[in-house]
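A single protein chain has been omitted from the complex, and every remaining protein chain is retained in its original position.
We call the chains A and B, going by the order they appear; numbering starts again at 1 in every chain.
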Amino acid sequence: MKIDKNTTLKIAKLCRIKVRDEEIEELSSQLSSILDWVEKLNEVNTDNIEPLNNVSIATLPLRKDKENLQDQSKEVLSNAPEKLENYFAVPKVVE
Amino acid sequence: MEFNTITESLEKINSNKISIVELNDIFINRIKKNKNLNAFIYFDEENISQQIKKIQSSKKNFKLKGIPLAIKDLFCTKNMPTTAGSKILQNFQPSYESHVSQKLLDQGSIFLGKANCDEFAMGSATNTSYYGNTINPISPRGSQLVPGGSSGGSAAAVAANLCLGATGTDTGGSIRQPASFCGVVGIKPTYGLCSRWGIIAFASSLDQAGVFANNIADTAILLREIAGYDNKDSTSANREIPNYFENLNQDMSGKVVGVPKEYILPDIPEDISKIWEQAIKSLERGGVKVKNISLPHTKYALPAYYIIAPAEASSNLARYDGVRYGFRSEEGTSLDEMYELTRSEGFGKEVKRRVLIGTYVLSAGYYEAYYMKAQKVRRLISNDFNEAFNECDFILTPTAPSPAFPIGEKEDDPIKMYLNDIFTVPASLAGIPGISIPFGKSQNGLPLGIQLLSKHFDEQLVLNAGLYLEKNNV
Partner (left out) sequence: MSSLIQGKFSKWETVIGLEIHAQIKSNSKLFSSSSTKFGSSPNSQVSLFDAAMPGMLPVINEFCIKQAVKTGLGLKAKINRYSVFDRKNYFYADLPQGYQISQYKHPIIGEGAVTIDFKDGSSKDIRIVRLHLEQDAGKSLHDQNPSKTYVDLNRSGVALMEIVSEPDLNSSHEASLYITKIRSILMYLDTCDGNMQEGSLRTDVNISVRKPGEELGTRCEIKNLNSIKFIKQAIEYEAMRQIKIIEEGGIIEQNTLLFNPQLGKTKPMRSKEEAHDYRYFPDPDLLPLKLEDDFIEIIKKDIPELPDERKKRYINEYKLSNYDSSVLTIEKSISDYFDKVLGCHQDLKKSAKLVVNWITSELFAILKKNEVEIHNSPITPYNLGQLVKLIISNKISGKIAKDVFEDMYKNSLSPEEIVNSRGLAQVTNVKEIELIIDQILKLNYDKVNDYKAGKTKLLGFFVGQAMQISKGKANPKILNDILIKKLS
């Protein structure tokens, strides 16, 4: 699958990674090769095969509804690059 | 006195022939002398000293008392920073300890430091870490070879005797392959045997914690301590953990080993075919029956993996956004700009590539063709193993398609790197346990590894087979 520059930029935007102009060409080319390579899967007949999402043998464990009343705000904010009075601070969202 | 194994060292510690301080000093000094290997991202003597004091003052009956270990920097540790080999988590100090590393601490082990790894576990040469390459300690004079990856720092640390054991994680081969490259034992348990809580997630349906050690006995001891149910991990298996060490039994007579024909690749180096043959012959001499088996969908495992793993990774790494922890770019004036610059600067090339691929294969219009298709192929691969285990008890293959290669090689084309995992990835997709043991040497004297695979939760069998081959390595 050929990934052109526009597609690369579109995907980059979706996953919030800035791709610089110098990087676009090489990146698009590498993505294209990787996707070409994985398209080998098209050789396999997967009609009537269910996807395998998880190889765990567990069944979904259920937790009791007991709340933990501990205030962990200090811990949770301890690594924040920027905060103000117990809020995380980020640059303004453009509305 | 020699302190090359956990079993020996434990005996000496418990019989007071050596103190914890003295034992760990040996390894600390070795670490200091081998800084050039760059096996550790974090190493702090004061920190170690604190740990030792704590163990000394405790009355508990520890199973790993004073044993020096390296912890892959993907495990969140309370008293050491955790970086995942990335700039985006530089100086991240978790306030919590991963379930697996806590279990090791609970048994009195000493963490000598955080081992280097490929960034976010993405790589097979420990060459994508923000903190530099790790050098394989077996590199011949004048050369610098890769230790494999992503758990290259852990493998190197064990191989260079900088510690007696190490933790790693294996998503597509990240324990087994570096074990093979460095000449140590490395085990990836059954998916769900060990808790993933507190391990920085790469690909959630594939990640598993595992260990490195110098021999099978040590591996068995460590595995027992890290395995076990965790109710904080919804994929954790609730099973009793056998005493792998006490149950070790190298009597393999009557067992059937499967040799999958699809692993016989045309371009496998001769020395690897040779050790594969030797291993088979050695097992035969031990009374093992050899069966040629087929795992028909083997060649689709790597492509399937390189759709599934990046897809899950693209979602797991979305939380690294500069908001609540880690690196944040100062330049963004809007939230989106901050996200884009933070992640662009904070992630390395390989991580960015995989996040982009992952985003693409999940995106509208492509989900069925890529992600869903890969998950269907995954079921076929898993079925292959289920079928195979009707005909054999365990499977034997080479671990890697080459010995350790020079740093800098294979970096021009991502796919070349991906092919390092060709023998290890299928087992990851199926969730079955796999171990790599050092077996023979390449033409140039470099370590080679043999891989043993078994059914889900049959770790004991691969440990036993590994023990047999360890003792019958001719």
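What we mean here is this: a residue touches a chain if its C-beta (ideal position, glycine included) is under 8 Å from a C-beta of that chain, and two chains touch if they have at least 3 such contacts.
Please read all numbers here as calculations on a predicted model, not as lab measurements.
Asker: Among B:I138, B:I200 or B:L302, which one is in touch with the chain left out?
Answerer: Touching the chain that is not displayed is residue B:I200.
Asker: May I ask which residue of B:F62, B:F111, B:W276 or B:Y371 touches the chain that does not appear here?
Answerer: Candidates B:F62, B:F111, B:W276 or B:Y371; residue touching the omitted chain: B:Y371.
Asker: Among B:T167, B:N215 or B:T235, which residue is in touch with the absent chain?
Answerer: Among B:T167, B:N215 or B:T235, only B:T235 touches the chain that is not shown.
Asker: Any idea which of B:L193, B:A311 or B:L448 touches the chain not displayed?
Answerer: Here the residue in touch with the unshown chain is B:A311.
Asker: Footprint of the hidden chain on subunit B, which residues?
Answerer: Where subunit B meets the chain not shown: residues 75-76, 82, 84, 89, 92, 94-96, 98, 196-201, 203-205, 231-235, 311-312, 314-315, 317-319, 321, 323-325, 333, 335-336, 339, 359, 362-364, 367, 371.
Asker: Spell out, residue by residue, where the missing chain touches subunit A.
Answerer: Residues in contact with the chain left out: 10, 13-14, 16, 53-54, 56, 58-69, 71-73, 75-77, 84-95.
What we mean here is this: only the chains that are shown with their structure count from here on.
Asker: What whole-number Å value describes the gap between the mean CA coordinates of subunit A and subunit B?
Answerer: Computed from C-alpha means, the inter-chain centre distance equals 23 Å.
Asker: Taking the complex as given, what residues does subunit B use to touch subunit A?
Answerer: For this pair, the touching residues of subunit B are 92-93, 95, 191-192, 205, 231, 234-238, 297, 299-300, 303-304, 306-307, 314, 318, 321-328, 332-341, 343-344, 347, 352-353, 355-361, 363, 370, 372-380, 382, 413-415, 429-431, 456.
Asker: For a test of understanding, state which residues of subunit A touch subunit B in their complex under the given definition.
Answerer: Subunit A reaches subunit B through residues 3, 7-8, 11-20, 27, 30-31, 33-35, 37-44, 46, 49-58, 60-61, 63, 75-82, 88, 90-94.
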